[in-house]
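With one protein chain withheld, the remaining protein chains of the complex are depicted in position.
Let's turn to chain A:
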Amino acid sequence: MSFLAKGRVLKNQQLADDLYELEFLAPQIALKCHPGKFMQIRVSEQDDPLLRRPLSLYDVDVDSGSISLLYKVVGQGTRIMTSFKPDDTIDVMGPLGNGFTMPNYPLNAILVGGGVGIAPLMYLARWLILLDCQVKVLYGANTAGELVASDRFSRLGVELEVATLDGSAGYHGPVTDLLKDQDPHEVDSFYTCGPEMMMAEVAEYVACNYLWGECSLEEHMACGVGACLGCARKLKPADVDYVKICKDGPVFNVQAVEFMMGR
């Protein structure tokens, strides 16, 4: 069940140069949230920009009814979002899509996130911890300043390893380099979100070690509910059918996907 609602902004905080956390109250929606699902946010009451912006659930507090999103300013819509202020009313729709598969028993999970792709993994980590899973997060970014989710992960009680491309924090290099230090026999499942090149390496690790993993994909969207068929993608070039990222995903098994390197 998803809803169209008016959310009351609680905070809209700049965490780094171009990274913001938006928290708003939408109790009805919060009750139905599941990690990996996303929201469609209307950024303007005007007709331009017209379409809603899809953003993953970063964190949800069912008790207070608040939902957090972590967004990166990349264009007109996300720039407008930076002007949201506490007590503003925003037009939100969700939760949408199919989220991550939750384990039936406590297992060992590794979450690999790059850049703002870390967003859906936070709420996922919260659920996995509640399910008594062992959670390790491999978190990569360009610089130390962009590792905006680290403290929150630490508070959750997950094991955190970070990597930065400029070496300003943690391992100096791509986060996927951290994979080779993991013991595949100690892991049951992988969850990943970020640049497709990064997710491709996670998928390869999963395949080579006969593990299981899920990823979250992006595509430009109009409706967000499977009606317009706009967010189509062939998971593998030889597939006959197009999946709709909004409805069949955004979460897919990593082995079903051939990643696109430019993304």
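Going forward, a residue touches a chain if its C-beta (ideal position, glycine included) is under 8 Å from a C-beta of that chain, and two chains touch if they have at least 3 such contacts; residues count from 1.
The criterion applied here is as follows: contacts and distances are computed from a predicted model.
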Chain not displayed: protein name in its UniProt record ("Ferrous iron transport protein B", "ABC transporter permease", "4Fe-4S dicluster domain-containing protein" or "Dihydroorotate dehydrogenase") = "Dihydroorotate dehydrogenase"
Query = Among A:I129, A:A144 or A:A232, which residue is in touch with the absent chain?
reply = A:A232
Request  = Based on the whole complex, identify which of A:M1, A:C208 or A:A238 touches the chain you can't see.
outcome  = A:M1
Task = For the chain that got dropped from the picture, name the residues of chain A it touches.
result = 1-4, 42, 47-52, 93, 219-233, 240-242, 247
